[in-house]
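Removed from the display is one protein chain of the complex; every other protein chain stays in position.
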Amino acid sequence: MIPQTMKAAIYEQYGDPDVLRYADFPVPTLARGEALVKVHAVALNGYDLMARAGRYKPNKGRFPHILGGDFGGELVALDAEAKTDLPLGTRVTSWWVLPCGYCDQCTSGHPNRCSRDYRYLGAHAHGAYAQYVKLPAHHLIPLPPNVTFEDAAAFPNAFGTAWHMVVKRANVRPGETVLVNSASSGVSMAAIQICKLIGARVITTSSSDWKLDRAKALGADDLVNYNTVDFVDEVLRLTNKRGVDCVVEHVGGDFLGKSLRCLTRGGRVVTAGGTKSYDCTVQVNFIFHKELSIIGSNSATKHDLEAMMPMLDDGRLKTVIDRIFPLSQAAEAHRYLEAAKQFGKVLLKVEH
Amino acid sequence: MIPQTMKAAIYEQYGDPDVLRYADFPVPTLARGEALVKVHAVALNGYDLMARAGRYKPNKGRFPHILGGDFGGELVALDAEAKTDLPLGTRVTSWWVLPCGYCDQCTSGHPNRCSRDYRYLGAHAHGAYAQYVKLPAHHLIPLPPNVTFEDAAAFPNAFGTAWHMVVKRANVRPGETVLVNSASSGVSMAAIQICKLIGARVITTSSSDWKLDRAKALGADDLVNYNTVDFVDEVLRLTNKRGVDCVVEHVGGDFLGKSLRCLTRGGRVVTAGGTKSYDCTVQVNFIFHKELSIIGSNSATKHDLEAMMPMLDDGRLKTVIDRIFPLSQAAEAHRYLEAAKQFGKVLLKVEH
Amino acid sequence: MIPQTMKAAIYEQYGDPDVLRYADFPVPTLARGEALVKVHAVALNGYDLMARAGRYKPNKGRFPHILGGDFGGELVALDAEAKTDLPLGTRVTSWWVLPCGYCDQCTSGHPNRCSRDYRYLGAHAHGAYAQYVKLPAHHLIPLPPNVTFEDAAAFPNAFGTAWHMVVKRANVRPGETVLVNSASSGVSMAAIQICKLIGARVITTSSSDWKLDRAKALGADDLVNYNTVDFVDEVLRLTNKRGVDCVVEHVGGDFLGKSLRCLTRGGRVVTAGGTKSYDCTVQVNFIFHKELSIIGSNSATKHDLEAMMPMLDDGRLKTVIDRIFPLSQAAEAHRYLEAAKQFGKVLLKVEH
Partner (left out) sequence: MIPQTMKAAIYEQYGDPDVLRYADFPVPTLARGEALVKVHAVALNGYDLMARAGRYKPNKGRFPHILGGDFGGELVALDAEAKTDLPLGTRVTSWWVLPCGYCDQCTSGHPNRCSRDYRYLGAHAHGAYAQYVKLPAHHLIPLPPNVTFEDAAAFPNAFGTAWHMVVKRANVRPGETVLVNSASSGVSMAAIQICKLIGARVITTSSSDWKLDRAKALGADDLVNYNTVDFVDEVLRLTNKRGVDCVVEHVGGDFLGKSLRCLTRGGRVVTAGGTKSYDCTVQVNFIFHKELSIIGSNSATKHDLEAMMPMLDDGRLKTVIDRIFPLSQAAEAHRYLEAAKQFGKVLLKVEH
């Protein structure tokens, strides 16, 4: 029995974490092809903070707004024209991208770079900081038995982005050596595991030894604290001057140019972000002389997420969860994430 | 009958064009596997000027030195262990790269990025500013009937580099739109023709209208004078805001970042140089959001050259020759090229 | 002003050409997202004959049925939710495949191999042997000025299938040599032109010299009459025993195995049919020893068709039309096609 009203963490103006209010809100009404999911856990992402603060305004001032793109829940209702075979009651997560579905990019297998109407769940549309969330039914992904709702919430953005970078865009092969920049980000923690799963050797960097220890536990082979050594020198030393085959990059600033200097001939940097800066200086003579490549990667496709489900189920991939707050403390959780001391995902648990 | 002494343009110290001296020099003695070619025409390349002036010192101070990597001539002698089926008398040109042949790059099909001992004919080894030149026999490429010695000399570096960029590295496909930066360089003139041959649409840029007229004669579809309009704006206008699929780049400096802004989603810049500057600033958010790529390309393989021979023969590809000097006026030819007013290759004709 | 009733060539039972009846029929009513096109020309395809005779029953006995997947016409009406920017009045053709749009294949860029509900216009759904046809609006492709309604009808299946084989699946590169089997089929006539457009050398085979003459006019470089010589021997002779890089195949039977024997090391056969037989014997030792590939190709994507429009417009690609009948003589046209003496497409002209 689906209620008409639900609890949700809503906000009605851009601002600091206090704008998030735990309140009653109408349960979403399904449009054509949509599914309704009873949410049990939802994850915070970096862009939640920006969308709440208004530094990024995908909701274009339409209030109240509900954040939340990554969740675990239970399928409880389907529109008559829903394109899915999943029965009601299925434990699910979903692909958070909401592309147009018919532009050139969407129809050629690249909905993650939709050129017409590129939207995210919880950013442009109401998300899962709520007891119920609706979305296109064919975006749902069923959870295998050993994947908990918390795993399901902690998983999509971090692992999807990392898989798309490593497997789809960079095509990392077994026996290659990969440098993963900045081990403690969600994407890096996923990338380290994925590279190891593929049979690659992983070197990773971080600013502190305790984070590197955590990265080692996730499988990293070699650790570089870039506060104590020059990471380019150290990577060249660790590879007997050969350099690495691939760098997984999302820091930007001077890291892009330095990453190029870590590469062997024919190597590639795959980049999905610029948390430090979008302005990057590169030496183009390195690029052409050694035939290097810089490859952009944007979010993930549904297939990227589906491919990992068996690996989450049998433990070859593991989500990293730092802390779980109740949904009613969404503001507190935002403050915690803004303090940037976590190692792993910050989640909200949704009670019913 | 091969003489013991030949005429050559030699130099015995780095310096201005006058260091080039037309003099007698011993005909090269063949080492194992080598061939001797009677030279009829040889081309100047940009790096000849640098190697003569000493801004680039591949000969490491070993004098006298003879420049010249691109030539047309006649096969006149072969070492007993030469790895070739070509009979003496064959009209030939050659691949100018002299790689180690057994490093990881060489044995995996990338001798153009040899990691051990990367040498060029006429740069690290004596070249073809001479009546005779020797080189590994398996580097020789026979000339089809309609390819003259002058074509053979004008062809390798410019067309080889362009083919490697367009066909091997960027894999330009029919129906794509390609922006070729700086139409009047040798590589660009070749790239324009190759892109048209493949069935692509070509937009090209230059600093002057007369060069653009020449580019149009080579097949370019759309012309942009970047001294009179912003080329990014103009490329977006010419493509109805979509952008191009590929940019052929070798200018560097701000051209690399601007080239990225000309690309459609999933597009790529292939780069083989930085004539303006090696320091390039790029906006990494463009790269990852649109899943763009920057792809380095270095010189060419022998296969790249061989693939074009039938096209040179039947006129689908045409060399562009600006002016031909006699070998005895090599210094004059260097001065002419340094003045940078040519459109096309500058050649030396070798008399016997 | 759109009428309620139109003329169409309908049939109400499987049978010989006489089952096709020129009759009044209701103009289609648009469902969600659909477009209505006023048809001016429609082409016959081989599968029309099979679907009429009942050897292939995509309409599953639902009568009356209307054939016709390839057409040229004018956009005259759009459903309110149509996903297109084309204004009414646009001259159009369309992509004839009607995939599910959300299965794994559809969402990964391969709607041409949809795994859930793979349908064709005019086969599973009512087609364009009629004054009006309806279809999903986002399947429409606008016609450039020089592409006539007849070109538009003659183009999609033949050129789409050939482009998908040559460009998408086999990735034929400039300078390669391609063998196109059986020159006189619609797909082969398109493949010959596409391979030439890309800068490849084309060898083609046929059973009669006059068909080979026509193939030569379309650009084929070398001609082999397989009734007078062994085509494998002849291909090896024409390539100095090296063999070809690619074979474009749709004959099947013994042609698949023979095609493998025409290949050089690393070469590939791309196949889209088996008009002679689906049962093919191959020598697997050829395949593994020379690292050959056999690559399947199925119909085309909308992008394949769109990519060729500028080339049809400027004449780099040319449709080949054998004969045009009025729509009222559809039965006659079927009889003509069954006689198999045409060279090129057989069309129906639709008057209003």
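We call the chains A, B and C, going by the order they appear; numbering starts again at 1 in every chain.
The rule is simple: a residue touches a chain if its C-beta (ideal position, glycine included) is under 8 Å from a C-beta of that chain, and two chains touch if they have at least 3 such contacts.
Just so it is clear, the structure is predicted and the values come from calculations on it, not from any experiment.
Q: List the neighbours, among the chains on screen, of the chain that has been left out.
A: Contacts of the unshown chain, counting the full complex: A, B, C.
Q: Which listed residue, A:Ala53, A:Ala307 or A:Ile324, touches the chain dropped from view?
A: Answering carefully, the residue with contact to the hidden chain is A:Ala307.
Q: Sort through C:Lys83, C:Arg119 or C:Lys290 and give me the one touching the missing partner chain.
A: Within the whole complex, the residue contacting the unshown chain is C:Lys290.
Q: Specify the residue from the set B:Lys57, B:Arg119, B:His138 or B:Arg335 that touches the hidden chain.
A: Looking across B:Lys57, B:Arg119, B:His138 or B:Arg335, the contact with the absent chain belongs to B:His138.
Q: In the whole complex, what residues of subunit C lie against the chain that is missing from view?
A: These residues touch the chain not displayed: 105, 110, 112-113, 115, 169, 250, 252, 256, 264-266, 271-274, 278-298.
Q: Mind pulling the subunit A residues that touch the left-out chain?
A: Considering the whole complex, subunit A reaches the absent chain at 167, 171, 173-175, 194, 197-199, 201, 307-308, 310-311, 316.
Q: Counting contacts across the full complex, list the positions on subunit B that touch the omitted chain.
A: The missing chain touches subunit B at positions 83, 100-102, 104, 107-111, 138, 301-303.
Throughout what follows, only the chains that are shown with their structure count from here on.
Q: Give me the rotation angle that lays the C-alpha atoms of subunit A onto its copy subunit C, rounded to the nearest 5 degrees.
A: Fitting subunit A to subunit C on C-alpha atoms yields 180 degrees.
Q: Please work out the Cα centroid separation of subunit B and subunit C, and write it as a whole number of Å.
A: From the centre of subunit B to the centre of subunit C is 41 Å.
Q: Considering subunit A alone, which of its residues make contact with at least two other chains?
A: 110
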